[in-house]
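Every protein chain but one is kept in place in this view of the complex.
Then we have chain A:
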Amino acid sequence: MTSVSALVACPLDPQSFNEPSSEAEKEGQMVSAKNDLAEKTILDAEAMARTLDRIAHQILEKTEGGAETVLLGIPTRGAPLARRLADRVSTFAGVQVPVGTLDITLYRDDLRLRGVRALEHTDVPATGVDDQRVILVDDVLFSGRTVRAALDALKDLGRPSAVQLAVLVDRGHRQLPIRADYVGKNIPTSLVESVHVRLSEVDGADAVVLTPGGER
């Protein structure tokens, strides 16, 4: 990781500033360029759409129709995923579920291990989170540290009646006692692989791919 230069105000470090939210992707970023040829598609756009359809139905089932429920996406890619799920819930059941974003940067436990990060937008729906069932939405569940930070951030925003977790991909290797309530796809991985979720809102096209090269 780049060190902070001795300049009075140094230019942005692109490595630490455009980082996506998923830990899986971050760790794979540096090597992904070299290994484009070796990448393996796990979900294509159609399969991703079907997976999100299923999660939306499961949310409706588990929340008994989506009452008093708030979807909070964790930037970068959890935010568009939360909006897509809310759209589907509204199509399937005609229920408008409030949707927002929750930036967890200021609650991360690895701030001191990396360069400073730019903040993403936090947008809590007008209903607030008090006494609501909050469903956190992220792209990849890996170590569980992002979710832990999200739980801490949520605690400062209010007191939800329950907190659930929806992820598109669960790749294993948890470092904390955290599990997801809604999982799009379980992908058994080794630590020398990385999972990339690409979304049309952020990356121009939908896909989940697995590439070699993960943690050092």
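By our rule, a contact is a pair of C-beta atoms (placed from the backbone, for glycine too) under 8 Å apart; a residue touches a chain by one contact, two chains touch by 3 or more; residues count from 1.
Convention: contacts and distances are computed from a predicted model.
Protein name for the hidden chain, per its UniProt entry and selected from "Fe-S cluster assembly protein SufB", "Tryptophan synthase alpha chain", "Aspartate carbamoyltransferase" or "Peptide ABC transporter permease": "Aspartate carbamoyltransferase".
Among A:P98, A:G115 or A:P212, the one in contact with the hidden chain is A:G115.
Annotation for chain A: contacts to the undisplayed chain at residues 1, 3-13, 16, 103, 106-107, 111-122, 152, 155-158.
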